[in-house]
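Following: one structure in structure tokens, then a few remarks.
Only one protein chain is missing; all other protein chains are in place.
Per-chain numbering from 1; labels A, B, C and D assigned in written order.
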Amino acid sequence: VQFEEDPYEVDCDEYPNHVSCLDNNGGGAIDGAPGIINVLDALPNEPVTITFWHVYGESKGALLQEFIDEFEADYPNVTVEAVSQGDYTTIRNNTLNAITAGNTPTMVVGYPDHVAGYLKGNAVIPLDDFIYDENYGVDLDDFIESYLAENKQYAGGYMYSFPYSKSTEMMVYNKDKFDAAGITVPTDRVITWADLDIWADTMVDPNYTVGSNDADSCQYLINFDSSSNFFINSVRQWSGGYTNSDGDILVDNQNTIDMLNYVKTRFADNTFSLPLAWNESYGSNNFIAGDVCMSVGSTAGINYNIPPGGEFEVGVVPVPQYDLDSKSAVQQGPNVAIMSNTTDAERLASWLLITYLTKAENTAAWAMETGYLPVRHSGVQSADYQAFLEIDSPTDSLYYSSLAAQAAYAQYEYFEYDPAFAGAVTSSDARFQAGVAMEALFGGYSAQEVIDDMVRQLGA
Amino acid sequence: MLERQNNLKALFYLAPAMVLLSVFTFYPLFNAFFLAFLRDYEFLLRSAKGFTLFGNFKNVITDPDFGIAMKNTSIITFISVPISVIIALLISVALNSVKKLQGAFQTIFFLPYVTNAIAIGMAFAFIFHADYGLLNTILGWFGINPINWVGLNASWSNAMFALLVYTIWGGLAFKIMVFLSGLQSIDKQYYDAARVDATPRRRVLTKITIPLLSPMIFYITVTSFIGAFKAYRTIIGMFGETLRPPGTLSKDSLITIVGLVYDALAHADATGKMSEAAAASIILFSITMIFTLVQMQISKRRVHF
Amino acid sequence: MQNTIRETRIRTILFKVLVYTFLVGFAIFVLIPFYWMVLTSLKSFQQVRTEVPPSLIIGLKDIRFLENYASAWNAAPYYQYMLRTVAVAAISTTGTIFTTIFAAFAFARLNFKGRDFLFLALISTMMIPGEMFVITNYITVSNLGWYSPLGQTQTEAFLALTMPFMTSVFYLFFLRQAFKQIPDELYLAAKVDGTSDWKYLWKIMVPIASPTIITIVILNAMGTWSAYIWPKLVATEYPLVTNGLREAYQDFFGMVNYSQQMAAALIVTLPLLIVFMFLKKYIMRGVSRSGIKG
Amino acid sequence: MDITLKEITKIFQAKDKSETVAVNDFNITIPSGKLIGLLGPSGCGKSTTLYMIAGLLTPNHGRIYFGDEDVTDMAPEDRGIGLVFQNYALYPHMTVRQNIMFPLENIKVPKEEALKRAQDMADLVGIGELMNRKPKQLSGGQQQRVAIARALVKKPRVLLLDEPLSNLDARLRLATREEIKRIQRETGITTIFVTHDQEEAMSISDEIILMDLGIKQQVGEPQDVYDEPKNLFVAKFLGTPPINLMPGEIKNKQVLIRGSKVTGKAAKNQEVVVGIRPEGFEIDPNGIMELEVYMVETIGRDTTLIIKNFNDSAKSYRIIVDARHRIKPGDKVKFNIESDKIFVFNRETGERL
Partner (left out) sequence: MDITLKEITKIFQAKDKSETVAVNDFNITIPSGKLIGLLGPSGCGKSTTLYMIAGLLTPNHGRIYFGDEDVTDMAPEDRGIGLVFQNYALYPHMTVRQNIMFPLENIKVPKEEALKRAQDMADLVGIGELMNRKPKQLSGGQQQRVAIARALVKKPRVLLLDEPLSNLDARLRLATREEIKRIQRETGITTIFVTHDQEEAMSISDEIILMDLGIKQQVGEPQDVYDEPKNLFVAKFLGTPPINLMPGEIKNKQVLIRGSKVTGKAAKNQEVVVGIRPEGFEIDPNGIMELEVYMVETIGRDTTLIIKNFNDSAKSYRIIVDARHRIKPGDKVKFNIESDKIFVFNRETGERL
């Protein structure tokens, strides 16, 4: 352990890219290369090995490996060792440990708050020099704006991470039931909570027995897979405030209380529900079983909501909104960062890999296979992806992925991301508590109790 | 044992374990202790601003969850350990006394040790399910209404009950194995003598078996208490990251002291959080230590070597 | 008098019934999760997902044995992982056995300065949550050059996986208790027979404490078999079976194919069960202590 | 209550299937209230017999009766037995007091009384001061005394003693055995006493049983057995120093040793073994047997003459004479032989003629 008078007084000559040496201009944009990182003119000829920690399991991992193999074919002297760390908590812990041990991988996948944490250890590099490099740079305009904004919210406004695997939420509904109930779910406009209230009147059957799969009714009208997203989205729509990137918790206000009270009534009359209603983590089983008529979940999880035997038809639409004036859809999914404990060659190789992975056709291919969304406009526009978006045959294996993607794009105007902050309380904690709050509300606690507990836990 | 001291020889025998322990146990331990007294420790940079005697401890103790953690830890410890030790003891003794099917039973009782954690989680979810769970079904036979054990908004005490069952279940296999191996080293002659002396079975158990097994009982008790003070995985296994029944707030949490440690460790990148983890560990350590010392003191009289 | 015999017999039978009932009762209690595991591994993905409540038995024709087990087996290179795990378990168990035998011997039989204090100090290390060690050990292992995310050799991986587990206070304590149960007389006899402590340890203590040592072997091997966090941390490229098992079925949407996962878990568990069944008879075959009066 | 063993056989089977016949077709009735000495060489099956009576071992064959009751299948705890184990089997974790009180507590004797009885019994065997010690802290003999006290304290129906005095010194031994005898007499407990000390066996037993190789050899009152051994084994086994055995022959109803007649015997001519008790020799200048004294030993009150090279250089004979006779090594002494101290045995079967 070294002792320093003030660890925040970092020697900025030595660590020009340390978080403490950067001005915090509030997530504002940086234009041009800051000149922090030395970008090599060309990859050296010696072999370069980079390690890439990710979180993808067997199938996504295999797909990633295919890209890597292609990449390695293009750059024969670069070897990429891609290693799955399991889940997000593990990758974060392992990376933190690796940083402390001074023994990091070359690049990692992670959420913004992970990267914000790594930044405290001076462990990631800003990518701006690469982004604006003549040889290796990318055209930022080609990237989905909110993805960029999310990755620019670090101190100094530098991009310490780069968008990689992105997803959002969509809603599925049981078309057959709606048909039977004589309701048509509009596809030309965003569904509102008011719609839901009306439909609930006809479709929610208080005496519904679980598993009975009545033709035209359900136990609950709508399920929200992620209680965190439910809270965050709703609080935004109600202008309740969530957090800011300084880590301030902004939920303790009347708007939030109102929102929660509203939701509470909808819980009470079985309009809204959470997977908890069935002791599950996701509502897909009960959606398939017909217990719930609609379900909000991640676009990447669409296939779990499709009845395997095609028992009923599934419709996919954007997430319902409370207030059409302040619409909000979560944008989530990990980004990728390059660690600082690396050589220039490794950095460049990593950057090349990042750009390779996010290349239009690759980001599109990745998106189609995994249920994520392309990070580039050009990816979205690519012929393959456009073809994918136009799939309209329910027999096509990508049909529902396509529907989900369409729903996603319908809402990408109002994508919102979580402000990232690290520290004693992280943005992940806030998100976690948001979920807890929603669940407790569902469990019967009052709006005030729920908020109080959230505030208390987040130590605001 | 010879009365004469032989420090050199002891050193020889202790050296391999000690070298390894020094590197992989003592050193990390001192390291952890040390962290608890650093002010504003930055884990990632491994630097601190100076020392503080109680600062980190104060942070831990003033944590709103600390009291809850203390309560939960004590309850888990003082209920699950005695019960599981007694059950394991009875099972081992019973197992040791039967001939038929002994091997089969032994294998069965070992199974928890090799059973996949996810399967265990699923099975317990089924056991405690409010609607169709095994436990409520059985209770139903006795005319008892279904109880919400671990479901939505289950009460703290129900959840704790389920957790205790789960904890006890999880600890049986190991204890049974230890007791069985201990029972093997009891001279059968004592049982002959006891039979001739017309000793009722219960007295054979309490007056012969238990005292002669006391070294292993002591071992199991000490290590189980230590283990139970460190309870955490079981709670994660049962309730997931929230450490409580779904739909409840933090006052219903089943968090333990180690839960606090984990919580702090999960924020290793935050200033001073590692120190808090260390401080919480030391608090846990102190409680456990006092308790272990008491046990050792009692055992001096009770444990027959 | 004849009555006494009958009474005794009835009592004995009653007692036996009691004992067996007790054992069977707890056996069922203990078996439920395992049964669940087997059951799930035989069900179809469909059945597991949609059945409410889950069925407790499964019809012969519903069994998806081949399907689940075959794809489970293919989900990860288990064979290779198992081999590696066996090697790691063998090394660390051997190490643990040796170091704990030595140290337990010192604590149980030798008389040296500060023995009780040292022992207490050792026990006290168990009172700190393991994760407090993990980080420092990770740094240590890194500093020793056994781990780097970049290019770790097989040897380095083995060192990192085994060295921190070459001894165990937990088992040391266990073995010391077992050693203490061996009558002093034998030690004295061996001494006058001109036996060195070393030889006494191996020829007398170890054979007599063999049930305990076998138990330690089983438990320790089991520990390696289910090790997850540490291998994940220091041998990212050399996963052990549990890493394989977990990662093959890791999914962010909770939609794990439980049937296959359980099938895989059973496949992975099986070797261990076989080893256990083979070794357990040594646990039950204690050494009867006769030839010592008193 | 008498104890009857009917055709009892006990075979130990080792793991490798090799068998040891420890007790072989044993038949005996032990009369109620008697103290029976069980004697025999080491490994002849004495402990095994006791254990079967106690119920700790089950005979492979045969039945055991207490009175009329067949107890073969009765559990040991129901038999009302007191047993002193050859290796004590004290409970190591209990103090002397607890050890002795243990059987009393089992039969729910009130605490107070149990304490008193235990103390009395301990005083009797001279360990009254050691009540708070653990067995480990006792000397061998002290441990043995605890075992005796433990067996006696509950006044069992049947008392089985497996070499209970082997580690006691002569005086204590005498005192203890007399106490045992007294208690046995007073309470009328049927008692079986295994001992290697003949003098002990003979002095306290109402009857003795001689065993060899798991087979009963002779039963009877001690002096009778000594005086009238049924076979060579019995003759050899009883008596210290042991009987002197010499090859001889019967010719015309005369028993000859090295050609000279030592006594008469109405039996057909044959080769025999002649046994003469060491005290059966009488120094007589006109004696019929002249022997050269090889060594003279005086131990305590006895003077023993040792004879060597009589007919077999490896063998030596012992003759006990009155200490008054001043005999030196090398003396040639003539002896007469008392006719009731001389026994003649078939050389093949060992049966007495």
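Couple of notes before you dig in:
Note that a contact is a pair of C-beta atoms (placed from the backbone, for glycine too) under 8 Å apart; a residue touches a chain by one contact, two chains touch by 3 or more.
Because the structure is predicted, anything quoted here is derived from the model rather than measured.
Within the full complex, the chain left out of the display contacts the shown chains B, C, D. From the options D:P59, D:P103 or D:G141, the residue with contact to the chain not on display is D:G141. In the complete assembly, the contact with the undisplayed chain comes from D:E199, out of D:D68, D:D120, D:E199 or D:E271. The missing chain, though absent from the display, is touched by one residue of D:T4, D:Q86 or D:N99; that residue is D:Q86. By the touch criterion stated above, the residues of subunit B touching the omitted chain are 2-4.
For subunit D, the residues touching the absent chain in the complete assembly are 12, 14, 16, 20, 39-43, 46-48, 86-87, 126, 133, 137-142, 144-145, 162-163, 166-174, 196-199, 202-203, 222-223, 226, 236-242, 277-279, 297-301, 320, 322-323. Contact between subunit C and the absent chain runs through residues 183, 185-186, 188-196, 199, 203-204, 207-208, 287-294.
What we mean here is this: only the chains that are shown with their structure count from here on.
Two chains share more touching C-beta pairs than any other pair, namely B-C. Put simply, the C-alpha centre of subunit A and that of subunit B have 38 angstrom between them.
Once the centre of each chain is set as its mean CA position, subunit B and subunit C turn out to be 16 Å apart. Residues of subunit C found to touch two or more other chains are 52, 135, 184, 290. Of all residues in subunit A, those that touch two or more other chains are 97, 100, 210. By the document's touch criterion, interfaces exist between A-B, A-C, B-C, B-D, C-D.
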